[in-house]
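Have a look at the structure below, then the notes.
Removed from the display is one protein chain of the complex; every other protein chain stays in position.
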Amino acid sequence: MPEFDLIVRGGTVVTASDQFLADIGIRAGRIAAIADRLEGGPEIDATGLFVMPGGVDSHCHIEQLQDGGGADEETFLTGSTAALAGGTTSVVTFSTQFKGGGVLAPLAEYRRRAAAGAMVDYAFHQIITDATEAVIRTELPELVASGVRSLKVFLTYDPLRLDDREYLEVLSAARRLGCLVTVHCENYDAIAWRSKALLADGRTAAKYHAWSRPEVVEREATHRAIALAELVDTPIEVFHVSGSQAAEEIARAQRRGVKVWGETCPQYLVLTAEDMDRPGFEGAKFMCSPAPRDAAGTAALWEAIRLRTLEVISSDHSGWCYDGARGKRAGGDDAPFTKIPNGVPGLAARLPLLWSEGVAGGHITPSDFVRLTATQPAWLFGLQAKGRIAPGADADLVLWDPAKKVTITNALMQQAIDYTPYEGKEVTGWPVATILRGQVVMKDGVVQAKPGSGRYIPVPAYDAIRPRGVLPDGFDAAAF
Amino acid sequence: MPEFDLIVRGGTVVTASDQFLADIGIRAGRIAAIADRLEGGPEIDATGLFVMPGGVDSHCHIEQLQDGGGADEETFLTGSTAALAGGTTSVVTFSTQFKGGGVLAPLAEYRRRAAAGAMVDYAFHQIITDATEAVIRTELPELVASGVRSLKVFLTYDPLRLDDREYLEVLSAARRLGCLVTVHCENYDAIAWRSKALLADGRTAAKYHAWSRPEVVEREATHRAIALAELVDTPIEVFHVSGSQAAEEIARAQRRGVKVWGETCPQYLVLTAEDMDRPGFEGAKFMCSPAPRDAAGTAALWEAIRLRTLEVISSDHSGWCYDGARGKRAGGDDAPFTKIPNGVPGLAARLPLLWSEGVAGGHITPSDFVRLTATQPAWLFGLQAKGRIAPGADADLVLWDPAKKVTITNALMQQAIDYTPYEGKEVTGWPVATILRGQVVMKDGVVQAKPGSGRYIPVPAYDAIRPRGVLPDGFDAAAF
Amino acid sequence: MPEFDLIVRGGTVVTASDQFLADIGIRAGRIAAIADRLEGGPEIDATGLFVMPGGVDSHCHIEQLQDGGGADEETFLTGSTAALAGGTTSVVTFSTQFKGGGVLAPLAEYRRRAAAGAMVDYAFHQIITDATEAVIRTELPELVASGVRSLKVFLTYDPLRLDDREYLEVLSAARRLGCLVTVHCENYDAIAWRSKALLADGRTAAKYHAWSRPEVVEREATHRAIALAELVDTPIEVFHVSGSQAAEEIARAQRRGVKVWGETCPQYLVLTAEDMDRPGFEGAKFMCSPAPRDAAGTAALWEAIRLRTLEVISSDHSGWCYDGARGKRAGGDDAPFTKIPNGVPGLAARLPLLWSEGVAGGHITPSDFVRLTATQPAWLFGLQAKGRIAPGADADLVLWDPAKKVTITNALMQQAIDYTPYEGKEVTGWPVATILRGQVVMKDGVVQAKPGSGRYIPVPAYDAIRPRGVLPDGFDAAAF
Partner (left out) sequence: MPEFDLIVRGGTVVTASDQFLADIGIRAGRIAAIADRLEGGPEIDATGLFVMPGGVDSHCHIEQLQDGGGADEETFLTGSTAALAGGTTSVVTFSTQFKGGGVLAPLAEYRRRAAAGAMVDYAFHQIITDATEAVIRTELPELVASGVRSLKVFLTYDPLRLDDREYLEVLSAARRLGCLVTVHCENYDAIAWRSKALLADGRTAAKYHAWSRPEVVEREATHRAIALAELVDTPIEVFHVSGSQAAEEIARAQRRGVKVWGETCPQYLVLTAEDMDRPGFEGAKFMCSPAPRDAAGTAALWEAIRLRTLEVISSDHSGWCYDGARGKRAGGDDAPFTKIPNGVPGLAARLPLLWSEGVAGGHITPSDFVRLTATQPAWLFGLQAKGRIAPGADADLVLWDPAKKVTITNALMQQAIDYTPYEGKEVTGWPVATILRGQVVMKDGVVQAKPGSGRYIPVPAYDAIRPRGVLPDGFDAAAF
């Protein structure tokens, strides 16, 4: 019996704090050895390549169930294909509660679907849309026991959004049970108010989506989300920070000692609001929330990444096609912006875009890239065997050609979604092979994995979710 | 006929930017001359005294109507007596809308009551508790035409509070019509959530009032109030800032160029949360919202005053007795803090407390005192003949003995409220005479004025309420 | 005998905190009365005009003695003419110590010259260039006794500049004796180092003056000047702040509670570094130190004025002609920037420029204008009868036509300097009469005053110069 199931030969291994030439030996799906020279097993040649932890995409929507029945077109199977094509080996995706319903039933359904289709490993954020006593007191403990320790709340969107009281209930439950709370921060009433005025004024085109939610709307909700988390002493992550104002609120809170983390996504580093002003209905392809901003906002995000205000870069991959019955265009080319589904796809594009803009563009180092796309999201969401290259860690790796120039097409994305907002963009740096738990599941763009081969990752209690330990005014935590 | 109706002889006249020895000549209720020596008319001797503009108390609750009928025990008559006793000659008090009702009818009733009882001049803040289309579109224009240009909203308190959408409607109306919006900034849901938990935990005593609304709750609402005002481009004043956190949000906004002003009150400069922990039910006497904080908070407020982050000091005089059918104690000595009416009286105590702590205490100059208590509130609320000493201005003056030491008793307050939270406190500096439009209406503590002699001050369009002029993203103001 | 020597009839009187229609009655050189209507004496008609305190220019170089003998071409006589033409009635000018010499002798000479020529009232800053024991311990006490309470130090310029030790000696003496210290803040070594490199690189033109002292050079010295003043607990004013960086250091210090004030000058609000790049030798006309910056810097200065970080606007009038034996051009048109005298004239242009850019331009109100150009400089430098309109104050007034449009020419400046950097600039707002101690000394541009009619203003101890009261680590002040 050979010593290793697979040897990754001769690459430049990159961790969140180092890079070095080494072979990696894999046994039983885990990294067994990192050494200057390993022998004894089949090999994959990584000469001239970077060998990095497989991407951990901690924010992506896959096969999301719709309240009226049906699910997103991006299934666990298609989404996994896109992920592996793009060098991502783990995702944290969503289980959605519907108003009036519980959380355990949908989670079971998501797990059933994922078990059947997923070809990447996966954990779940549980979206809370109805913070009922039953859910909070009865279902959440069971949910946590089953390994879900991330709750997601929306401060905007009908019918998803929670008011402040419900958000406080979720924060309080998270504190008691040991969960992280992730938050979509935009002010619901402000967007509704501005949207109504815009429509009344005849401003219905896609570009007015950005007008309906200027940065101050995001800043307001970000500050509120943090302030209430401070009140309850519960750690949170702010999703998809789009510009300087929300980032500044996060930085201020971090300086105060609040346990708050910030995430951004490639769309905010690459797109701007002007993309929504493309001719015809094209602008809808770039519509997401918060809205992309401008060049100054993008520069501010790179600064926030440099200063570690933002430590996670995810895709916020969204499951809306452009055409088709549920697509962005389903309401016709005259549909007002308020009727166009929000969100852009990005599972496969995330890593190439970030490498190209970030590493090749001189903003970050390869170790930063690993930290932002794998190590930190895995740490933050308790995926303890992921995002690292070390003996004992899962052998999830991406072999990366740093110099390869590729022009992005939707075909390369290998996703169910019928378009990419990055169509035609040339990037430098590309994943040439992806390894999941020791199996080569993508090579030269060909994804080869068995549906259902992805595994559920139950999350235990872990460091990031520990409250800072002080409630204002000496409250007993037990009282909450 | 003598040249002057009254000459204030030989005092040190103080304005917001100067002080000098002069006589003041009054004719027909207005200041006619300021000179080194005036002759020709009856005189009041001000030798050794400061002569300052009569106080303008831009935030006090007088004879407030209750939803179930009846009104606060502090009537326009008794409230005026207290005001004059304390050196205050003008007030901006409140007209309250009840849920489901309009604003014109209550305003008419308040004006009727004030016309009958008031012995100080007065203007109104209109409280909006129900931002209906009818009120916003039909009644408010008429209200403004009648001279009310200040709207008040509560972000907390049942049933007063507005949600963000309603607040935006008020901001938008204020922008269109030319009004200032004043805001009580505390997060409703956070207070409710914490209060519920405290009660469930058996923590019902008065001191837990402070625990139910720590500073972060005020900071959150302050930031939100400012952010939404930025969105609409409407000037606002934040009422009763209690500590460093809300003050810092205001300072940040001012640096960004937002038109936001901040107010604080003597209770936040003199009391602390510990006062609510006095034996028995006594703590209820010090209960107001936001809650008084601590010594560090008080120091931060003085700093914010020095840096002009806070430019108005009002009383937020509240009409709740301690005893009696509607008093703080009406629910019995076991009543939980959530059932005790909020607010403390301060009409008469405002100026002596501020002089004693501020001027005698070395934090501010006499000109600062005049600016904070008279000139700036008059400017901010458009009371153009008030708060100033200049030819043409109303002859509203207070003669002030800077060295007089007085131990505060409720009797000295001359108010209907049956207690003062400052009972027994010794202050340095005291008003020895008050002059309203040329009439000596208080002398040596004796108030002599005719009920109804106070006048309504209709407010025209004025500078402070002009929007900064830029809506985000180039919105046409007309659309809102 | 008429009651008044002069009545200023019917103008809009402006103080630092108010404006109102009134007559002003003058008797024996002082303001005797301010009233709605005065009779009894000769009149000057101010209908339609603003009546403001005569300008106080607290930073201008007049008839400055040169080390080798001789003096600036701008004499007390010509400088006074310019001042009165521009609405300025008081100046704080300089007495210069020469290396190796004392301070009393030059002060006596300056006083002699001023007594002969000055037609405005005047006080002195004593420049310290040699902080010898004799000067510090023996001469300064006598200087202060004679009424000089402002010391000026240069942190750059040969041979004027002090090193940190000498600056500390001056701060310490100022603290002991009760003086304000004013500081020219630029880093000497940095300028020398950059200048040498520029010259070595063949970059000698006037525009390289700005390259030799970028903003960081000013920021460094500003922070240092403040830090050492904090150490000694001595109040200071930072002269001629040119942009955002130095202003931010001052603002930070003010927030820390340090007694530091900031001044800027019209040249920093109106000119930019690009003016030094005009064809031929013209650029030299705009050369001053610190160098003018750019449009963003100008905007930052207006913000700093709005936030009261900067509270004084002076001219820094400098006595160098363009042509002539001592002029900017004396070294020939090939002279490198290091050989061209620094400084621009501005005694007469200061008020019109500030009104036009500031008041007409919408940045400040007329009361702000009065505060910045008269009240605050008078307060800061202890000129207690100046800069105010109140009974007892000196009757120094300017009658201002706010709507008059004038194209600036050097002839209008009525100065000895042979050019103005503002030649051809159209301004809105112009002084139509100037009154000094009750005498109309300028009317419609015609200056009529007797040489030597200006008076020396001895400065007593006053509030601004009181130390904050705390030395670091509890030092006894006596030890220093």
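Read from first to last, the chains carry the letters A, B and C; within each, the first residue is number 1.
In this text, contacts are C-beta pairs under 8 Å (C-beta built on N, C-alpha and C of every residue); 3 or more make two chains touch, one makes a residue touch a chain.
In this text the structure is predicted, and so the values were computed from the model without any measurement.
Student: Given the contact rule set out at the top, which of the displayed chains would the hidden chain touch in the full complex?
Tutor: A, C
Student: Looking at the whole complex, which of A:Ala108, A:Ala390, A:Val446 or A:Ala461 touches the chain that is not displayed?
Tutor: Within the whole complex, the residue contacting the unshown chain is A:Ala390.
Student: In the complete assembly, which of C:His125, C:Lys152, C:His184 or C:His223 touches the absent chain?
Tutor: Looking across C:His125, C:Lys152, C:His184 or C:His223, the contact with the absent chain belongs to C:His223.
Student: Looking at the full complex, which residue from C:Ala115, C:Ala192 or C:Ala464 touches the chain that isn't shown here?
Tutor: Of the listed residues, the one touching the omitted chain is C:Ala192.
Student: Determine which one of C:Arg137, C:Arg165, C:Lys405 or C:Arg468 touches the chain that has been left out.
Tutor: The one listed residue touching the chain not shown is C:Arg165.
Student: By the contact criterion defined above, which parts of subunit C meet the unshown chain? Give residue numbers in ascending order.
Tutor: 163-165, 167-169, 172, 187-190, 192-194, 197-198, 200-201, 210-211, 214, 216-217, 219-220, 223-224, 227-228, 230-231, 472-473, 475-476, 479-480
Student: Mind pulling the subunit A residues that touch the left-out chain?
Tutor: Against the missing chain, subunit A presents residues 13, 15-18, 20-22, 25, 27, 30, 32-38, 254-255, 257, 303, 307-308, 371, 375, 388, 390-393.
Throughout what follows, only the chains that are shown with their structure count from here on.
Student: What chain lies farthest away from subunit B once each centre is taken as the mean of the Cα atoms?
Tutor: A
Student: Can you compute the centre-to-centre distance for subunit A and subunit C, using the mean CA position of each chain? Integer Å is fine.
Tutor: 59
Student: State, to the nearest whole Å, the distance from the C-alpha centre of subunit A to the C-alpha centre of subunit B.
Tutor: Between these chains, centre-to-centre, one finds 49 Å.
Student: Per the centroid of Cα atoms for each chain, what is the distance between subunit B and subunit C, given in Å?
Tutor: Subunit B and subunit C have C-alpha centres separated by 41 Å.
Student: List, in ascending order, every residue of subunit B touching at least 2 other chains.
Tutor: Within subunit B, no residue contacts more than one other chain.
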